[in-house]
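This report refers to the structure that appears directly beneath it.
Note that one protein chain is taken out, while the other chains of the complex remain in position.
On to chain A.
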Amino acid sequence: MFPRVSALLPLRPLSRLPLCSAGPEVSAAAVVLLASPRGTVRSESLSPELVAAASAVADSLPLDKQMTKSELLRQLQQHEEGSRAQKDGARPKISFTDIISDMKVARSTTARVSTRPVHQIQFDEGTDDFVGQEKPADLRRSFRKNIFKGKRLNIFELKAVTEEAPETEAAPSLWDIEFAKKLAAVNEQPFQNGFEEMIQLTKEGKLWEFPINNEAVVTAHVTTAQHPRQAAGSRVFQPCSDATSSTCTPSCFDDDGSEFHEHIFLDKYLEDFPKQGPIRHFMELVTCGLSKNPYLSVKQKVEHIEWFRNYFNEKRDILKESGIQFN
């Protein structure tokens, strides 16, 4: 009866059915329990509800109530001990059938349980459900410990694996590259929304990065100028230091990665010039013009200013004659 029942109804280990609610199950269970051998009784380790359930069974059966109750409690105790022993000891098999069928092996703590009669196996299906419904948490706990606790291969040592051998990492070989590609492909899913598509495009380099960095082009040109591509005919970018180059894009950018403030704030180069007077005025106009010039590099602008300094230095005499101060 039990195997069929378990096939029809879903096995729900989470649901707790009280022991005395189902008649036929109770009697079958009682038969099962009564058929087991004796052992010492220690009822304080059993949960009170189990004890209550056992006494309910004993009440419902037309046998000697005290005997039945003590027998049931003993049996439950044995099961408890058996499962505890399995928790600690070497019990790799986790199926309930296997646990019972494997009991033949003589172990000190499980000696009592091992003398269960063979016909017990027929009730396995029933006891599986029965015990599962009765003590799902305990069963689960004991099984859970079993899957991760138990005999292992005992081949590797923990410390041998964790100590970091200083291995010189060679350049990734073809195998490693292909493995990494396969691994990256595991996670691939079609885009769920437009933002993911944009993320993919950004990673491919087709889209500007957000928040937009106005000087992204500058830095890009700097890096590409330093690493020309290997294939011969595909160099489109010509590093232009010459403003008149016509093969370039119209706006030509710096090679040295200078920031915009270095282009614009050229006051610091005017320190050697007089603080007042027509020269100063002139130089300020020069720096104003230079700051607006997008075609020259910072170095070139500084050179411009240097040139003017030299020029004015040379023409000192003329300036002195016209009475302009220069120091």
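FYI, contacts are C-beta pairs under 8 Å (C-beta built on N, C-alpha and C of every residue); 3 or more make two chains touch, one makes a residue touch a chain; residues count from 1.
As a working rule, contacts and distances are computed from a predicted model.
With the options "Small ribosomal subunit protein mS39", "Origin recognition complex subunit 4", "Myotubularin related protein 7a" or "AP-2 complex subunit alpha" in hand, the undepicted chain maps to the protein name "Small ribosomal subunit protein mS39" (source: UniProt).
In the full complex, chain A makes contact with the omitted chain through residues 3, 7, 10-14, 92-98, 124-125, 128, 140, 143-144, 146-158, 160-162, 165, 170, 173-175, 178-179, 182-199, 202-206, 209-217, 220-221, 224, 229, 231-234, 236-237, 249, 259-260, 264-267, 287, 291.
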